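With one protein chain withheld, the remaining protein chains of the complex are depicted in position.
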Amino acid sequence: MSLKKLLKPFKLLSIAKKAGVVTVLYPYQKPLITSEFRGKIVIDASKCMGCGACANVCPPNALSITETEESVILNYFVGRCIFCGMCADVCPVGAIRVSNEFELATTNIDNLNTVLVHKLKGCVDCGKPFITSRMLENVLKKVPFAEKYINECPDCRRKRFINIVSARKR
Amino acid sequence: MWLDISLTIILLLIMLILPPVLDGIERKIRAKIHSRIGPPSIMQTWYDIRKLFAKELVVTDTGYIMFFIAITLFSMTILALFLLPTGFMNIFSRDNISLLLFSIFILAIQLIWMLLSVAPSNPYSTIGVFREALLGMVNELFFMLGLFALLVYVNGLSFTHLISTSYSITYVLILLLLASYAYVSSGRIPFDIAEAEPELASGILIEFSGPLLGMVLYSNLVKRAILYGFVANLIILPLLGELNLLLKILLFFISLLIIWIIYSVTSIIFARTRVDLAPKTLFFFYLLVTILITITWLLRV
Amino acid sequence: MADSVEETKRNLEEMVNVLKKYADNIEFVERVGLIVRVKKERLREVSRFVHDILDSYFRTMAAVDERPINNTFAAYYVFGKDEMGLNIIIETHTDPLDPEIPSISDLVPAADWYELEAWDLLGIKFTGRRLYRFILPDEWPEGLYPLRKDVDYNLRPVKPLARKASKQAPAGPRIPFGPYHPALHEPEYFELFVEGEKVVDVRYNGFHVHRGIEKLAESPRFTYQKVPFLAERICGICGFVHSVSYTMSVERAAKIDVPERAEYIRSIILEVERLHSHLLWIGVACHLLGYDAGFMHSWRIREKVMVLSELLTGSRKTYGINLVGGVRKDINKDKIQAIMNTLKYIKEEFSKLVEVIAHVPQIVKRATGTGILPRDDARKLSVVGPVARGSGLNRDVRKDYPYAAYPYVSFKVPVYSEGDNLARLFVRIDEVFESINILEQLLDKIPQGPIFAEKIEVPEGVIGIGNVEAPRGEAIHVTITGKGRPYRWRVRAPTYQNIPALKIMLKDAPLADAPLTIASIDPCFSCTDRLLVIDLKTGKAVKKTMEEIIKKKKVN
Partner (left out) sequence: MKDNHLKKSIWVFHLNTGSCNGCDIEILDALTPYFDVERFGIKLVASPRHADVVLLTGPITVKTLPMVINALKAVPRPRYVLAIGACAVGGGIWYDTYSVIGGVKEFKKILEEHGVEIDKIVYVPGCPARPEAIIYGVALLLGLVKEKVSKEVVIIGEGSHH
């Protein structure tokens, strides 16, 4: 009885024998990854219109929008990404896809950035850049009759509106 | 004569190269029992040591003391290796007190190992050495008793006397005692208290770095080989009388390998005992064996 | 059943009648509990009554800067009455300029840390006790309280504290016995005062992982639906626990009805998480005892659970699928089959492994009779989870304050009365099998339907409490709603409640038991292992004495 108990720890050998060597020989073999795994996001530059919805929902601000005089810059810094995939859920044009890419190691932190620079289109009246061309296309696709005033920047539009109203008043 | 000397040198070289390789084999076996692959080759421990020698040595406040002690440990270990009758073909085994001399060296190495841990001023290290000492007290004491019994039993002070000895219950018991001693003092689980307890954060080696660490680790492995080689000698020496010399040497290395493997598997199967439990358990175990040795010796069985 | 409902009602009425004596105003809020509003002068009486006479335990305390709303600082003490599943929330307010509240830590020992924290982060003075710096680093300027509403969440008042490093490392490089340990996770540490090998006192020096999460959730960077992702990252082991606690607190505050299927999915993932956490813990405990084979094999079994969590949530750490109102990912037949297969594998392999582990003589020897927490102390300190259940307290939030899909399944709560490390080990082993049982029932019963609530509107200024039985005990979140984001979000992880119990467990025990005992509460923002060893006999840190010895040597 007590000898049997004493020998119990040696049962480990039989467990090990039955389990065998389970090691996955990554990187020489495929990783232990399932179809559901969420990895790096891939932004389709041919669809993105620079609206910033993704940057708005991104919890760690890995996606960020910077606006300059003539462009809107969407920066994806994968180094801070938490791979939640919320951006893909909210993207209005489906430009963001969650891939299962996880081999992201690098020696240069700069390599972790993906930058999409949306050049802004100028206003037909004053020439001030105000909207990304993609956004323009998209609005037109949805509301074709907007063509008349969509090329104007909000300032000019307001001015024109005021002009129309005051002209009527007169 | 020249043949003897060159053979001795070859054997010594093998004994210098072998310990890390045996450790590599042990790591492979351990990995297998853990259901994994383990190090890329059995030379892994050698790679580790080589790398350590290529690293920077960070000298701490007490650096030179550590350095001095580490060098002493290293040279003592190598000297003890000279005394070990590797295939009973060494120059010193001709003299009459090789067994005694060897034992003294073993004890000295243990002592220096303890000094090693006093050197760095680090609380973990200090607690580590207290524990080592506590365990050592019991272990060293019964080693001496066992050695005494052996010397009396073989009726001589040198390894050559072992050859003319024959097996008996008493001899097996003495063997058990000394084999247990070798197991415990090579710092294996469940008795690696000083080095490995998590509250000690790698215990006595915590302040060592680079080549110094490499030296200490290598000495420790050689010490292991010496201890196990000693046990191997005790086992095979009485068995082979008139065998071919080369065959004897081969047998020695095979039994060294087997002992190393048995010891390593045992250490994988068990967990670490508590610091206060270990000396107690050991004491009672050794006491029992010693009493049995005495009884069987008196009864001449 | 009807009887017990009647009885509960009667009990509640009785309770309210007595409490009226103390309170200005009592309100029973559906899904939240009994809110008792008292003047701060009467706080001590009422908390003594609730804690001792009503025999409830201290769950959490949320201190809030309500100056922008009603020009006061408020404190919400949450007590739990297990038998009724009722929260008793004591609300009290104090002056905005010189906020002072009488301390209750002598009456309710578990409140000790909460008061220190409120002092450190909000500057509320608790009278009648010693207050000291607790969470913030030493260099943090006095009088600047990060959780106050007029302090920005991203304020960094001191240049990243480099001064301290140079102060700490005099003359030549030295090993930090800083709080790092290889095997385990986090940089918390304990200072153990020892006499020889005996521990005589313990001091916890923690909060190194303080990342300002609660403040961040109130900042403009966050919204109600973003906070779950923050909550998950409170802890990498029980992330889902925290996100469910948070969403539950908001859902209860806003009376959002979560679809049943979503509740089932939450429960399933919570149990999967418990499986992985317990297997992890058992492995780590083995490792601490030098039994690496046990560590390797329990992690080998655990790996299957990790693959499963990835399949269910898309992340190995069950991150990213929980939102206020429901979950983002449904489960289908294939996934249910995958869970079933994994459960079968775990059951088989784990029972074999447990048999071996339980017979390794050193493990049994070292766990038996060490780190004892008597039942009385456990009750006084309001400990939670396996620590409570190992000390004979039958406390399990899943049973006592039902949530998610737990009301629909039947399960046992393993309770052991010995209070030692072995008892806590057994509680966890039993819970692994119990979890498998719960999962099987959940998979069997899961209803069809939507997984996300239709309407999500959160009113301002209401309080909600979410509680989840995490693998290591009860996690409880208190949320006071605000505009678009929580006004105040108070997180209490189980370890927060359990660490004070270590003082009792470790005292007068051998140093060699300390790692296992500390690990036995399964510290979550973890600590476990780095100790500063100080010898009390000489009255000095060992380090110092050693230096002296060596100096003497040099002279000779």
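By written order: A, B and C. Residues from 1 in each chain.
Here is the rule we go by: a residue touches a chain if its C-beta (ideal position, glycine included) is under 8 Å from a C-beta of that chain, and two chains touch if they have at least 3 such contacts.
All values derive from a computational prediction rather than experimental measurement.
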| item | value |
| --- | --- |
| Contacts of the hidden chain among displayed chains | A, B, C |
| Selected from C:V16, C:V29, C:L54 or C:L216 as touching the chain missing from the view | C:L216 |
| Touch with the omitted chain, as defined above, among C:L230, C:M248, C:A388 or C:V458 | C:L230 |
| Contact with the hidden chain (one of C:R67, C:H208, C:K335 or C:K399) | C:H208 |
| Sites on chain A contacted by the missing partner chain, in the whole complex | 19, 21-27, 31-33, 40, 45-46, 48, 50, 59-62, 71, 77-83, 101-107, 109-121, 132-134 |
| Positions on chain C contacted by the hidden chain, ascending | 136-137, 139, 146, 151-158, 160-162, 164-166, 168-169, 173-176, 178-187, 207-213, 215-216, 221, 229-230, 233-237, 239, 280, 283, 295-297, 299-300, 303, 306, 316-317, 319, 524-526 |
| For chain B, residues in touch with the removed chain | 27, 31, 34-40, 44, 47-48, 50-51, 54-58, 201-202, 205-210, 213 |
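Going forward, only the chains that are shown with their structure count from here on.
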| item | value |
| --- | --- |
| Approximate Å spacing (C-alpha centroids) for the pair chain B, chain C | 47 |
| Whole-Å gap separating chain A and chain B, where each centre is the average of the chain's CA atoms | 60 |
| Residue list for chain B, restricted to those that touch at least two other chains | 33-36, 268-270 |
| Numbers and ranges of chain A residues touching at least 2 other chains | 9, 12, 16, 19, 22 |
| List of chain B residues in touch with chain A within their complex | 32-37, 268-270 |
| Chain B partner contacts - residues on chain A that touch it in the complex | 9-10, 12-13, 16, 19-23, 25 |
| Sites on chain C touched by chain B in the complex | 171-175, 177, 181-183, 196-197, 286-294, 296-297, 300, 360-363, 365-366, 510-515, 529-534, 541-543, 546-547, 550, 553 |
